[in-house]
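Missing here: one protein chain of the complex. Every other protein chain is in place.
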Amino acid sequence: MAGNSYGTLFRLTTFGESHGEALGGVIDGCPPGISLDFEAIQQEMIRRKPGQSAIVTQRKEPDEVQFLSGIFEGKTTGTPIGFIIPNTNQKSDDYSHIKEAFRPSHADFTYERKYGIRDYRGGGRSSARETASRVVAGAIAKQMLSDVKINAFVSSVGDIFIDKPYQDLDFSKIENNPVRCPDEVTAAKMEELIRSIRKDGDTVGGTITCVIQNVPIGLGEPVFDKLHAELGKAMLSINAVKGFEFGSGFCGARMKGSEHNDLFNENGTTKSNLSGGIQGGISNGMDIYFRVAFKPVATIMQKQTTIDKEGNSVDLEGKGRHDPCVVPRAVPIVEAMAAIVLADFYLLQKTYK
Amino acid sequence: MAGNSYGTLFRLTTFGESHGEALGGVIDGCPPGISLDFEAIQQEMIRRKPGQSAIVTQRKEPDEVQFLSGIFEGKTTGTPIGFIIPNTNQKSDDYSHIKEAFRPSHADFTYERKYGIRDYRGGGRSSARETASRVVAGAIAKQMLSDVKINAFVSSVGDIFIDKPYQDLDFSKIENNPVRCPDEVTAAKMEELIRSIRKDGDTVGGTITCVIQNVPIGLGEPVFDKLHAELGKAMLSINAVKGFEFGSGFCGARMKGSEHNDLFNENGTTKSNLSGGIQGGISNGMDIYFRVAFKPVATIMQKQTTIDKEGNSVDLEGKGRHDPCVVPRAVPIVEAMAAIVLADFYLLQKTYK
Amino acid sequence: MAGNSYGTLFRLTTFGESHGEALGGVIDGCPPGISLDFEAIQQEMIRRKPGQSAIVTQRKEPDEVQFLSGIFEGKTTGTPIGFIIPNTNQKSDDYSHIKEAFRPSHADFTYERKYGIRDYRGGGRSSARETASRVVAGAIAKQMLSDVKINAFVSSVGDIFIDKPYQDLDFSKIENNPVRCPDEVTAAKMEELIRSIRKDGDTVGGTITCVIQNVPIGLGEPVFDKLHAELGKAMLSINAVKGFEFGSGFCGARMKGSEHNDLFNENGTTKSNLSGGIQGGISNGMDIYFRVAFKPVATIMQKQTTIDKEGNSVDLEGKGRHDPCVVPRAVPIVEAMAAIVLADFYLLQKTYK
Partner (left out) sequence: MAGNSYGTLFRLTTFGESHGEALGGVIDGCPPGISLDFEAIQQEMIRRKPGQSAIVTQRKEPDEVQFLSGIFEGKTTGTPIGFIIPNTNQKSDDYSHIKEAFRPSHADFTYERKYGIRDYRGGGRSSARETASRVVAGAIAKQMLSDVKINAFVSSVGDIFIDKPYQDLDFSKIENNPVRCPDEVTAAKMEELIRSIRKDGDTVGGTITCVIQNVPIGLGEPVFDKLHAELGKAMLSINAVKGFEFGSGFCGARMKGSEHNDLFNENGTTKSNLSGGIQGGISNGMDIYFRVAFKPVATIMQKQTTIDKEGNSVDLEGKGRHDPCVVPRAVPIVEAMAAIVLADFYLLQKTYK
């Protein structure tokens, strides 16, 4: 209820602050007997990790997952999987300047007013470092859903967009460049933009597109827990996300029914797929695809005027090394949350048989 | 878990098919001692009701709510509020043509494949008629949150958009026209477009903008149950919704941090509000605003080729009277779901004090 | 959260006060495709109904269930089953004497203090009339679990106990007498005791034993949601229940391990069954059996001194016709709650396969 759990049958609970002892989580409901590929899990952690290239933050975090339970001789046992990711690289002194001041467009102010107390170091619980725990659970969910293919990629940075439908992209190229854009020409432009933004001490937003293929028909519940409603919540729960659309999305709102309807082939597939693989909240077997909007990171390397707890005006400047564009690093997080949502519905669907 | 409940502390469970005996619901967790304004509830039902003007469907439904429990001498008692809305106007014979055939871009196919059985009459459980129950709960949630102001309106139909910020609109004019657009000039154009679409037997999509004012600081939970993540899920759970964005939304993804950050005034308000009243998933006291995309209604008055259960190709044509544009009628539903989400977080926030 | 729902995958939500318009409920998560036997459901309602014999209350309630949704052409559809049971026989004027006064050992005082308002007529929400909704859901759960046999019976009234193990009883005789005791000699003594108690205007408690046979191995979750822990909660949620024990129960607390351990047969069954069919919270395939203690009904036909809302001393005397012993009528309620608990775990167990 206090908001640190996701899912019902496949349920992740996370804990941990950016500069506390450790982050971690508990995955409850993972079915027994799954042989885990620990290297694949660690690989996802590396994808999310900062400091991988010149265009992302240089903070070094080994982000090594320690599994504490729920696994025996390499297999899941059906009991809860507890894990921790120690915070080995905190420099708490870096954060004294924000002990009293509220950074603009950060959660400092709202945490202070909601709880009356906050761990100000590095954003505490509001830091995107929390998403490391999601990536662990997502990596396990992916292994559970081994037939389903989940590919996310950066589809825009600032005003630079991929101008092709996802069907024309080669997902195997996503990891070929630091922006995680499978279209090489666009990737180069994005990278150039981010370098220029970085030079200015500024940040920039972008979008991620996620395509989920090979989803069984029937996942998702009608009415409140529609598949796309849960995917939307899951994406909107990621730090810095401002919007979500699936299938035709906001474009669909400009269309006519005669253009928008997906006509059936005789085998039950559809000729077009403006529905985005979901009808009435339930997967129809076609590709699920959606787009997620990320705002620019609020911490900029420029001086900003803000207020402290007493309402006094104070000047603030970002310190250390920060991401000019967080979107490439968010790609594995989007995939992780998608996997967690699907895992939950996949288990639920078994109860209908 | 099966998806027919929303909320935890203020919890709505709905039931009912389009052409069954009755729709209804249970509201559990409504605090005791609230003097209900039943006329205001019925007024919301009328707003959602079809057949109010030439531009919406002509099906007559009295949609009279019968409260069965949880209210004593006009006041809530803290026990669950059960209610029903009888289906008095079903014409089941209208639907024989879709008994075997799957309407394109409808939930017929996915329900059939998920459950192996479906009440095909009028869409059964997948019909937007279900939202009548949400409007009841939303109307009660609004009364519980009497200080909070929730105003939704149609901000676009097809390619016709309001070209003003919401601050320049007069919400008292929303109900002045059948499209529920507070800008009169735009409203006239929208109405004209819908009439023309109707003449063609076609349908058209649109967007609704919702503005929530006077929200206490501190609502929303960090991490998974962020205020905007729940609002997003709630909106995406409404029939025909394809997208959700709040604050700067998808536009924010094109901006720089130096443009996007909301600087503080000394009293804790912010000079701009691209954040949309929410920081780190928690309300900051500024206006919350978001936009919801609706696809065009799938039922069109034109002949379409589709398939039946056996995969045979069949021709299908919409019968009876259908909405050329469902967006105006969705305005009270958007408000209702927003109220339900806020009511739940409002109660939760009390536990922190 | 507010306590009017039970179960997660097979989830019952109830509403309704003793003297309101109607009782009712919603069953969410019932699998699709079950052909319902409506006569069997009504039969369970009749078993719970007051006024069936000289030894129980004479209030007439037809208790006819009206199903409103979730059923199509006699089969469940997988959508929520909404139902109501109209209150046709309320005599509200009967209850004016308890409008201001708190009946001893009733919920009048605690409801008043918890909510600040209460529907005092007939006990309102605290009345055992609410259990009618549970019996509906239990009857459907029984049909879903058609292989499982659930038999409850009255094992004691006051100091009169059945002195045989359940294995020596013939469950087909349970309904042969108004006390629902399968041992005829004991039944006659119980009936006599109840008549004598009734003559005195008094009431008497008793116990119900429930035996569940043919349960699949593996139901129940370890740690918090142990099968017997949920059965215990379900039973303790029934009005007037004061205790629950399963298997060896309180007697087991007096035994030695060398006496208490259930040794295995080679086929995995056990020679004894002091465990009561559950090990580590999980069914082991042996009979599950438990015992439930009911206090004597608090409403007696004798004058009692009590207090009103202002703390003034007032005299109170039970009016109308009341049960001298509620235990026989609780038999179908015990079975219903057992069926609901099993249905939930049965569905959950499918997610492990």
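Brief remarks on what is shown
In this document, chain identifiers A, B and C correspond to the written order of the chains, with residue numbering beginning at 1 in each.
The criterion applied here is as follows: a contact is a pair of C-beta atoms (placed from the backbone, for glycine too) under 8 Å apart; a residue touches a chain by one contact, two chains touch by 3 or more.
Quick caveat: nothing in here was measured; it's all calculated off a predicted structure.
Contact with the undisplayed chain is limited, among C:37, C:100, C:192 or C:225, to C:225. When you scan B:50, B:182 or B:222 for touch with the missing chain, the hit is B:222.
The chain not shown here touches subunit C at positions 1-6, 8-9, 14, 102, 104-107, 109-111, 113-115, 125-126, 130, 156, 158-159, 197, 200, 202-207, 217-218, 221-226, 228-230, 232-234, 236-237, 242-250, 252-268, 270, 274-276, 278-284, 293-300, 302, 304-307, 311-313, 348-349, 352. Although one chain is not shown, part of subunit A still touches it, namely residues 1-5, 8-9, 11, 13-17, 20-26, 28-29, 32-33, 66-70, 72, 75, 77-82, 84, 114-119, 124-125. Remark: the residues of subunit B touching the chain excluded from display are 1, 8-9, 29, 31-32, 78-79, 222, 347-348, 350-353.
Quick note on the criterion: only the chains that are shown with their structure count from here on.
Core chain by CA centroid proximity to the global CA centroid: B.
Summed over C-beta pairs in contact, the chain pair with the top total is A-B.
In this assembly, C is the chain whose CA centroid lies farthest from the centroid of subunit B.
Subunit A and subunit B have CA centres that are 27 Å apart. Subunit B and subunit C have CA centres that are 39 Å apart.
Within subunit A, the positions touching two or more other chains are listed as 1, 8-9, 222, 348, 352.
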